[in-house]
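What you see is part of a larger complex, with each chain still in position.
Going by the order they are written in, the chains are A and B; count residues from 1 in each one.
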Amino acid sequence: MAQKIISISTRGQGLYEFTAEAASFVRANGAAEGLLTVFVRHTSCSLLIQENADPDVRTDLDVFFRRLVPPSSDPSMHWIVHTTEGADDMPAHIKAALTQVSIGIPIIGGRLALGTWQGIYLFEHRDRPHRREIVLHLSA
Amino acid sequence: MAQKIISISTRGQGLYEFTAEAASFVRANGAAEGLLTVFVRHTSCSLLIQENADPDVRTDLDVFFRRLVPPSSDPSMHWIVHTTEGADDMPAHIKAALTQVSIGIPIIGGRLALGTWQGIYLFEHRDRPHRREIVLHLSA
């Protein structure tokens, strides 16, 4: 068993890949078979495994979630009560609820058993820069 | 390794926190490092890690999901076929699909590695009272 906390600096909404950091943590621990659990310690950003080939996929994902959950300043979101931390805050909590806070990824033959096109992303839902903490937990 | 089934009595739609029960299970087993997996044994409620500070966040989350997935009696949901268990039943399955059935939370230094504002919630999607079972699984 091994654990590590990594941090990612975000500069506004969007997807930030950390597949390389996760893979290097797995390699450093030399486990042939096991399970990597990734956990994000925040409620206004989340985790996603998505296509790492065409960057347009990430753009479209980001736009979809912005359209589904617009800022609380948008007339369609007039019912939002929690507005004290800014128009992007409550939508950030909602987008986090719609995606994932933890993901388990098996390790086979010493490597993450990701599919060819899968990358691991932090999905930032706030506008301003943030420093986000992710826990990597490896059980062998 | 340790396991426990806890049950939560719900009184209608909304978020029910059980962070304290999960934390006390972890403490009782005395593991310094490990992983707690939380799993809900139902398909019309789900799990969520969300902000435990301002209760308005939970209200807004609940309202968002009610607006995104209204009862099947709502004209916009005319296409729903599964209505025999009530107007809140099929929307409950949909809301469960949009959130999570299991969450993995690392344990560091004998404590759940939750962020400062993170609480663990059962998200009830049915109107009437229910008794919900959650499995806590600790791997050290």
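Just so it is clear, contacts are C-beta pairs under 8 Å (C-beta built on N, C-alpha and C of every residue); 3 or more make two chains touch, one makes a residue touch a chain.
Because the structure is predicted, anything quoted here is derived from the model rather than measured.
Novice: Because only 2 copies sit in place here, please give the count for the whole complex.
Specialist: Copies in the complete complex: 3.
Note that only the chains that are shown with their structure count from here on.
Novice: Averaging over Cα atoms per chain, report the distance between chain A and chain B in Å.
Specialist: Inter-chain centre distance comes to 20 Å.
Novice: Can you check the complex and tell me which residues of chain A touch chain B?
Specialist: Those residues of chain A that touch chain B are 1, 3, 5, 37, 39, 41-44, 68-69, 79-82, 84, 90, 93-94, 96-98, 100-102, 104, 133, 135, 137, 139.
Novice: Note which residues of chain B are touching chain A in the complex, please.
Specialist: Per the stated touch rule, the residues are 33-35, 48-51, 54, 56-57, 59-61, 63-64, 67-68, 98-100, 103-106, 108, 113-115, 117-118, 139-140.
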